[in-house]
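Note that one protein chain is taken out, while the other chains of the complex remain in position.
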Amino acid sequence: MKLYEYLAKQILAEAGVPIPPGRVVDTPEDAAAAVREIGPVALKAQVLVGGRGKAGGIKFAETADEAPQVAKQILGMDLKGYRVDRLYAEGKLAIEREIYVSVTTDRSRRCPLVMASAHGGVEIEDVEDRHIVRRHVDPRVGVLPYFGKEMAYALDLTAGLAREFGDLVEKLYHIYRQYDAELVEINPLAVVDDHLVAADARLNVDDSALFRHRALPVVEEGTPTEHKVSEIGLAFVELDGDIAIMANGAGMAMATLDTIQHFGGRPANFLDAGGGASVEPTAQALAVLVGMHPKAIFVNIFGGITRCDDVAKAIIQVKNTDGIPVPLVVRLTGTNEKEGVALLEHEGISAYSEMDKAAQQVVALAGEGR
Amino acid sequence: MKLYEYLAKQILAEAGVPIPPGRVVDTPEDAAAAVREIGPVALKAQVLVGGRGKAGGIKFAETADEAPQVAKQILGMDLKGYRVDRLYAEGKLAIEREIYVSVTTDRSRRCPLVMASAHGGVEIEDVEDRHIVRRHVDPRVGVLPYFGKEMAYALDLTAGLAREFGDLVEKLYHIYRQYDAELVEINPLAVVDDHLVAADARLNVDDSALFRHRALPVVEEGTPTEHKVSEIGLAFVELDGDIAIMANGAGMAMATLDTIQHFGGRPANFLDAGGGASVEPTAQALAVLVGMHPKAIFVNIFGGITRCDDVAKAIIQVKNTDGIPVPLVVRLTGTNEKEGVALLEHEGISAYSEMDKAAQQVVALAGEGR
Amino acid sequence: MAIYLHRGQKILVQGITGRQGTFHAQQMRAFGANVVGGTSPGKGGTLVDGVPVFDTVREAVGETGATASIVFVPGPYTKDAAFEALENGIRLLVLIPEHVPVADSIDIVTRAQDLGADVVGPNTFGVISPGEGTKMGIMPNHIYRPGAVGVVARSGTLSYEIAYQLTNAGLGQSTVVGMGGDPVVGGTFVSVLQRFREDAATRAVVLVGEIGGSAEEEAADYLSTLGKPVVAYLAGRAAPAGKRMGHAGAIIERGRGTLESKERALSQAGARVVTVPWDVAPAVAEVLR
Partner (left out) sequence: MAIYLHRGQKILVQGITGRQGTFHAQQMRAFGANVVGGTSPGKGGTLVDGVPVFDTVREAVGETGATASIVFVPGPYTKDAAFEALENGIRLLVLIPEHVPVADSIDIVTRAQDLGADVVGPNTFGVISPGEGTKMGIMPNHIYRPGAVGVVARSGTLSYEIAYQLTNAGLGQSTVVGMGGDPVVGGTFVSVLQRFREDAATRAVVLVGEIGGSAEEEAADYLSTLGKPVVAYLAGRAAPAGKRMGHAGAIIERGRGTLESKERALSQAGARVVTVPWDVAPAVAEVLR
């Protein structure tokens, strides 16, 4: 789960990381109040997309008089598909230089990784490798001040900034652990008046650890349909195409998309119906697929823990209640295959046992393919 | 630094450990309010001594009417040398059984140690070894719920209590780390209505770590003279005898007490004047010794980092300002010994070079010894 | 021979009284696994399908001498269960749960390393060796046959599909290993390949990968050392960037972890890369010829 900038900043401040003065702005009047309180501010759209500045999501207000007008330009605007409902007003900074620093997880090394660069203010992907200092964290040790200090000297910071950087990295690592973060990033980390200030911040929390962070406000990303399926407890991603797909298991679901594409079809979604899901959630998920009004639906099941007859029952249930008004292709193999196929045939639905033939068929029925 | 029970309880509660309802009571009227709020309460003297109950420091108040009278019996009383200024009113518990649990540091193993006993409510020293379950904590791992659960099964607790005990020990260890505790002890840990409740609690914080816990209120133990010397930054302990002693280094100071006692004298204090202390604090400490009105004063210095001439100067300074109206015996050996001895002799003070002769002399001058 | 597993290995099932634990303990035993005990706090002294249940791993290990354990508890409790196992002498730990916090997985994996223990998972279907007649996992029993093909996969169902096709093509399996779909897991493709290299029973390896991370690229670097033919099939070609494809680990982040870079690396390292699942078995038959 990604946190909005203002929340990330609040968490940084609580940990003792210096941030500029700032406050949340929900209305144009708030913006005026913010300027009266803080002085000239940057008004920053609180949306979870990068490149806000270039997209017009950050504007400056010098006086309380002009602030409401400036706020109105951003509030309610559409920023890369997200509506701006809230701004963060932050004191303007006289930035001397911009640094980059982040804590994230290195999957291969299976440990935290701290990255820093003297070239901040741009996405770290755009910084040349030789300008990046990477240091892995031994989870047995964690991060002490010397750790960041060593990085600071490698970045050629002055002794004063090196001391601050050492403390800062220690605190960022603390936040990374305390909030089960996937990413804690300060970019840019501004040098203002020879001190470090976090000018922008990202904090992404591990979804699997949210049970430890119930106090955090829930930030929902994704489309309405994605929310609906996530409420059933299944993994779902909406795509651009028009062949709706259900498969069991994440790898199998990905492979099914690939196969549809392989035959020239355009998948409408990723849906992992789960390994061993029962009739009810499977039926609910299928109903959601029907509601997406695809050109065709493909159900691709390898019966392992999942039982083919359960899947067949779910299909029949949806067919006989909501109805399935588009072509449906079913592939059933494995546990209770015979029972499943028999149930479907009884309802006039034929099932394939091989994935390639079934995929080709559904692409053809959708009027696509080569 | 030892924390008062009510503070320890507050910290336990913040960590999620169940405690009885309770509130601080400073006046007899507060006690009535407490009963109105909580119901029948135990009024417990907030002093840092064990065995409060037997000494009359814990009494029960059933009604709001009787509560002020009961509170008056304890407030202001002298409990083993400490005046009771504050009570803690705590809801009376229907205790089914009493358990003991603590987290402390095992110096030899250099790791934390969790101790538990099914025989709670008495000092752990009085519990037979076979009734105590001891488990060391690997600091690399810390304490997870299984740890306490294993102890609980070893104590023959029920499954429900074992689960609670597992969570409790995890939290106690967390407090031990978070507060740099020397001791976190719940005794008794009461079983009430088949659940665990911390009926009494001790929390001692490592003095060396107080810089990390500035939010804790300072609890001062010790005598007024001890406070005075601790303000100079030296280690000092007041004793029963009448020969005041100054030595440099803790081990040397202890050995000096032992030596005085060896010759039949009675030391009035322990004072470590520090290894390498300069003139000023040494003079201040000596002035405090003079103020204790001992029968004699013994200064025992091995000049290593400490310079004998500095000590001599301090002695002369005190002699010529406050005056030293009791017999003074000085032993000086080591760094700048000659210079020190010369300075003293110039003021009519003779110095010994050997510890045994000097000690014998001061005991004799105090009119003690064999 | 096999990797991780051996016939008769004494296996514990943590969380044996839960729905999943009970079912899979039974399935494991049906496949031949020597399940010597289970744990479930408060249920100590009872039996599940004849398997003794203990309150703690400590007791269970003491009584049964188990050295391997498979964990069926919810993700939030997995760290506790894993450490309970590791600290009490378990040296092969299979973690089935999904939704384990990554920080917990880092702690588990680090501790296992210090203790010299093996961790498979979390979010894995487990490990199975048809030749040794044992398994620690949740895979369906009927699709596997003894043979010479080692399989290492990130994803369960997809690996079942491939194992099934191998079996149907007469190509049995030495060991099938599920690394787990999470960003941080106990094994890596490289560490599993190292084992397959030492395993005389394995003559070829099928690597079933997916988008996200760089485990496949690292595997590619190891292929020259492996000295056995490899067929690779990777899923996620159609996946958009920035979206989790079910597995917490299956995500193309900021342009990293794409299928193209993985396939290129494996192909250049000499693996036979196929692009649809049904090409795996024929390719294996060919490389074994």
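Chains: A, B and C, in written order; residue numbering restarts at 1 for each.
Rule of thumb we're sticking to: a contact is a pair of C-beta atoms (placed from the backbone, for glycine too) under 8 Å apart; a residue touches a chain by one contact, two chains touch by 3 or more.
What you are looking at is a predicted structure, and each value in this text was computed from that prediction instead of being measured.
Given the contact rule set out at the top, which of the displayed chains would the hidden chain touch in the full complex?
By the stated touch criterion, the chain not on view contacts A, B.
Among B:Gln10, B:Thr105 or B:Thr225, choose the residue that contacts the chain missing from this document, as touch is defined above.
Of these options, the touching residue for the absent chain is B:Thr105.
Please identify which residue in A:Gly76, A:Gly160, A:Gly264 or A:Gly291 touches the non-displayed chain.
A:Gly160
I'm checking contacts with the chain that's been left out. Which of B:Ser117, B:Thr335 or B:Gln361 qualifies?
B:Thr335
Of the listed residues B:Ile58, B:Ala118, B:Ile132 or B:Val237, which contacts the missing chain in the full complex?
Considering the complete complex, B:Val237 is the one touching the chain left out.
Touching the absent chain: which residues on subunit A qualify?
138, 140-141, 144-146, 149-150, 153, 159-160, 162-163
Which residue numbers on subunit B touch the omitted chain?
105, 107-108, 110-112, 123, 125, 139-140, 177, 180, 182, 206-209, 211-212, 235, 237, 239, 247-255, 257-262, 267, 270, 272, 275, 302-306, 333-335, 354-356
The definition used in the following text is that only the chains that are shown with their structure count from here on.
Edges wherever two chains touch, nodes for the chains themselves; is that graph a line, a ring, a star, complete, or other here?
Looks like a simple chain-to-chain line, open at both ends.
How many Å are there between the centre of subunit A and the centre of subunit C, using C-alpha atoms for each centre?
Comparing mean C-alpha positions, subunit C is 27 Å from subunit A.
Just the number, please: Cα centre separation of subunit A and subunit B in whole Å.
Their C-alpha centroids are separated by 53 Å.
Please tell me the distance, in whole Å, between the geometric centres of subunit B and subunit C computed from their C-alpha atoms.
Roughly 55 Å separates the two chain centres.
What are the residue numbers in subunit B that touch two or more other chains?
Expected reply: 140.
Any chance you could list the residues of subunit C touching two or more other chains?
114
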